[in-house]
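Here it is: the structure, laid out below.
Note that this is a trimmed complex: some chains were dropped, and none of the rest were shifted.
Chain lettering (A and B) follows the sequence in which the chains are written, and residue indices restart at 1 in each chain.
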Amino acid sequence: MNNQPRPSFKSPRFAQPATFMRLPHTDDLAGVDVAIVGVPYDGGTSYRPGARLGPREVRHQSSLIRTYNSFQKVAPFDRLNVADAGDVDPPPVSIEKAYDAIDARIGQIADAGARPIVVGGDHSITLPVLRALARRHGQLGLVQFDAHIDTWDEYFGGKYFHGTMFRRAIEEGLVDGRRFVQVGIRGPMYGEDDFDFHREHGITVVDIDQVKDRGVAWTIDEIRRIVTGPAYMTFDIDGVDPAFAPGTGTPEVGGLTSHEAIRLVRGLRGLSLVGGDIVEVAPLFDGPGQITAVLAANVMFEFLCALVR
Amino acid sequence: MNNQPRPSFKSPRFAQPATFMRLPHTDDLAGVDVAIVGVPYDGGTSYRPGARLGPREVRHQSSLIRTYNSFQKVAPFDRLNVADAGDVDPPPVSIEKAYDAIDARIGQIADAGARPIVVGGDHSITLPVLRALARRHGQLGLVQFDAHIDTWDEYFGGKYFHGTMFRRAIEEGLVDGRRFVQVGIRGPMYGEDDFDFHREHGITVVDIDQVKDRGVAWTIDEIRRIVTGPAYMTFDIDGVDPAFAPGTGTPEVGGLTSHEAIRLVRGLRGLSLVGGDIVEVAPLFDGPGQITAVLAANVMFEFLCALVR
């Protein structure tokens, strides 16, 4: 029988060590369809730190999640065996060593036949996840919900930080630029040539004004048109407006509402998703209600339901 | 002459012991048309506690309320004699004793010919309020703004907590299911059978996607079509999105905006309202701006204006 969340009418939601959605925590991946795994690393952060505390807070706030999605009409835990696979243990002081640890653990998950839902951590962690998944599934399509394009080239002379990983992913052949769409892009940029790389590789940008003017349904159609084949979702919580997600490191005003965000993720159902992540939850910048982690938990649940075939 | 809020151009808003809308605090109900009463009880809470602190914080933040509603074109304090009737004193450690205390005090208010606006406290307090009001007014229509249906059956083997009171209200004959509409429902559920009780009793759900897709005007029409006869409004602040109302115990993302919420309440004008409540404000989960209590105060003001005939 599949893992089930602890029943909240018999064990209070706030009780017991916090795990993702109150699921069992296990290192054993046998029979697991979906492994939720934390990556508490924020050494790639250029501004406000603290995404290392994201996995624990998302675990805590995901205690509210229940077992049925009445909008998708799906009971995910009946259809998929889901587990809290614990965290990767990335060294805080070296991004290269952290990348190796992440790649290795995601590789184990993929090799065990499970699909990972990764909870960051800053956005730099997506690169080693893509490395591990592309190794198994081949070049991937990618849907990115984000305020930022994250295709810059270097930072203080280095190749890795939370603003360069999608350039690296294209360069390393992990992602197919023509099957790659970025949704929610906005905010001040550095110059018009920030988009040269997109033009060169056929990456599509759906900026925030397009989402607001053409609507969520159009945006979903656009995503589904572009992101064919084996695909990955990366959800930077700063794609959502700071009103709904204040707890993040690089907030950009004028973003998605939480209702738009949930609906967009819901629209991914039916894609050939090999995994996904929710990143950049930085709890120290949220208030005591921790609404950012609550939102991340719901994005995770909506994505989990979208994984049901 | 009717009670008037202290004049803010002669007494600073932040001065004096805080009362609802800076109105006089009195236990004497003679001549009172509308009694605003706090119910600082949160012993029915299954997750985050603290709604016991709601009445004091709503009092504090309601200092911003002024005397004229330019959208409804009504000056409520000229038309109704309104008072801060203090709080019920519910024992924190026994829900049964708390229910008795609430029922008794609301009964006094109703007997004095006043309509109560109740400020919670967790949502479990609505049941004894309905008991007292149905005793006087007969079976009631009900409009519920909420993320949650709150018609579950039991909790740890008990009948009362903040997720069961509307099943109890139907079972006890206090509310007519066919004149009962729930607006804003969303979030993960337990299963499709969560709605069996609704079908059995003719309760209408207007879920959040319906509000967002069909609009506020349509939703108001739907409410007015259903909620005929003597009616009660119960406003769970978690009906509103956590961005606008982070200070609550069971937040659900993807909810109403504050503008939608105010307009929906405005749309109740002309119904035969016998009272109403605003519940689940838990100030500890809000930030220092206490925007949830500010919103609750404005919902209260908008509802007060809607009570003017």
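Quick notes
Keep in mind that, in the parts below, contacts are C-beta pairs under 8 Å (C-beta built on N, C-alpha and C of every residue); 3 or more make two chains touch, one makes a residue touch a chain.
Since this is a predicted model, take the numbers as computed values, not measurements.
In this structure file the homo-oligomer totals 6 copies of one chain sequence, with 2 depicted.
The rule is short, and it goes like this: only the chains that are shown with their structure count from here on.
Averaged Cα coordinates give chain A a centre that lies 37 Å from the centre of chain B.
Every residue of chain B that touches chain A in the complex is listed here, in rising order: 46-48, 152, 154-156, 186-192, 194-195, 207-209, 212, 241-244, 246-248, 250-255, 284-287. Residue ranges on chain A touching chain B, taken from their complex, read 8-10, 12-14, 63-71, 73, 75, 241, 243-244, 257-259, 261-263, 287-289, 291, 294-295, 298, 301.
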